[in-house]
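For this depiction, one protein chain was excluded, whereas all remaining protein chains were kept in their positions.
Letters A, B and C mark the chains in the order given here, with residues in each chain numbered from 1 onward.
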């Protein structure tokens, strides 16, 4: 079956599900999206693109940004990064403080909030301040997306900051253990801006291609990560990419991927392609309900699960 | 034996212990005290005063302030206060986040940090802002101490604020559960100032008299608390007044009391008197090492333990 | 007011409460008691006795037995006992495994189940086997109760054993940490028999007199514990005697005491008397609802709270 045919078929099949799930409503900027929205985009390693639905609709990438920031930190700190953040599944809700308290402020992995905050802190240290760190991150995202227009939705960022008490608790706790180097408020401001990067499915599927090609952007041939680092990112996405439903996602979709509470998910098929999907209503674990289903259908129709 | 004789005897007996223990050193303002200092003061319900050592030496009352703020909050909110803070021993280190996370942000009691922060927040709500809340607290402390000179050591307060990441984590976590009403930074600033009230043993022993007299200041005859509220404060001091050594203190001293990391402890003998002691070196549980011993000797010589 | 008058008054006042609360129903032997039962008994240090209600009605003393077994273990092992069980409030439900797992199998205090199981194990080691340990315990209880007829309700014991999975989990966990010396099954069998000792209020109030008299039975003048050990038992009863409502009991009643899930509570007034109360319906914390109220009224009418 052609990819475009598959996307059309998925588009049809997920229609009845569009009324299910629940949009993230902890901040107005996320709550006020169109609940029925759906988009899916595929970029092959050779650059071919396929899309269905409103795949140029921007949305808040939220936790998907953790993949970008972790990539940048890996490039800079290499294995030294693992002194400050581990690489194992957490088994706790994504914002738990208990694990941090028992393990001296070292988060379980870079895809839970605590881990991503540490990664963000490390990028600030490298860039000298939060604004420069964000500039570096945006430059990187624009580069791998081949799109200079990508930016931050400041209204989302400032909403997040006003409601980010749990993340502030995480950051302060890690600071008390000495695992945050910069000013907590600067780290949180930077972190929430990072989460508020606004992208569409087309850009996201393009941006993740390096993870489907051993760390080398298959279009520009630029090396983003080493092959081993790429394997690490993919292994982490598979085991920890979807909060407390990572095991279910590994089973249902069978691809390394990362979801965000804004309703986006990006997954990669090693050696072949990158797939982005968007639908804002979430399942009970905080992952896009329709997005997860669409990816499951995609691996079913293509037979391209890793298992 | 006369009280003055007892105090002299204790003063002699604790000499060899003055070189033991460890002064709190997490902020310079606390670390830079004279480690060998010792003072003890007794005020009877009839107003008679006995002192030994440098009982007019001021020090940071730290957690002893929790008794004053809890008293004020009880006066204002009465039983409604217990919706926001419980009244049971915690069994966890005094600054644990785990219990808070499992119990929806409701701290175990008003004498662990989380509980005292909630109490502080409640006083800010009542007073309209943090500065006014502090003014109320100081007015109250001066009243029951019969001493208008008592104030806040601002250098201690600002040091605390710069190192208070763990307390900030607690406050933000409770805020995420909706159990902090005011701005977190304002609450913490107020809380650290409250802890930085500077008093001496004479003032403290005078100030606690209402707890030794069913809630009525025995000298001025002013009612501070009801008899039932007083019983509650005393029961809490006995079961939770000394962090993770409350059980040991109940055994060794056998009196309701409250200690502070600055090296002070105040204890009361219901119906009879109030005793304050100061010595900055702490035992492994964060309570004044010599202070605990001095109080134990006092109950041994007077036979006035509650058991 | 005369004690007999006070008891009559209490008897009258608690009538409306007799229909409240919930009898322990996890085993039939406990569920099949008369829910409306009430009895109260006071024995003064001089031997005078006062009772109201059916104070010769036997019931399962359950956790009250922990005071007897801890007393025996203290007599034998003295301070060495504290290597295996701590002396601090737990703040966790009485049968929690979490604290044990974090603290290497050392229970918080001898009055939570884990602690009482360790104490029971220590008595078995001393006596050579479980049967002999039980015989020692019964001999001791009969001695301090001045009643040779006291025995074990074997039907309760065997019911407990069949439903004691949580206690078995505790014992096995502590065994895995090396804190149980004997065979787990033998320890549990012995422990459940100890909890199934059957006594009435008259016997219990007599038995606890040594705790109201510095460790010396005031009638026979036999020394049961040293004065310091007695202080320790009383301090533990005050801070940990009533599961997760110990703080509330300290406040409401203001006396060292120990409750059992069978509906009994015994409390002592140092230097004066011992009071036992029985009413099988429990409050939400597993303590006798009417029993707690009756003791509160008793301290109110006599003015003999320790605070």
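Heads up, the rule we're going with is that contacts are C-beta pairs under 8 Å (C-beta built on N, C-alpha and C of every residue); 3 or more make two chains touch, one makes a residue touch a chain.
Source: prediction; values computed, not measured.
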_Partner chains on view for the chain not depicted_ = A, C
*Out of A:90, A:159, A:259 or A:292, which touches the unshown chain?*
A:90
*Residue of C:168, C:186, C:226 or C:300 in touch with the missing chain, whole complex considered*: C:168
_Options C:34, C:56, C:176 or C:220, residue touching the unrepresented chain_ = C:176
_Tell me which of A:42, A:216 or A:236 is the one touching the absent chain._
A:236
*Mind listing the chain C residues that contact the chain we can't see here?*
96-98, 101, 165-166, 168-170, 172-173, 175-176, 184
_Where the missing chain touches chain A, by residue_ = 86-92, 99, 108-109, 230-232, 234-236, 238-240, 244-248, 250-251, 254, 256, 270, 305-307
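By definition in this document, only the chains that are shown with their structure count from here on.
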_For chain A and chain B, which third chains touch each of them?_
none
*What chain is most central when centres are computed from CA atoms?*
B
*Any idea how many Å lie between the Cα centroids of chain A and chain B?*
47
*Measuring from the mean C-alpha position of chain B to the mean C-alpha position of chain C, what distance in angstrom results?*
32
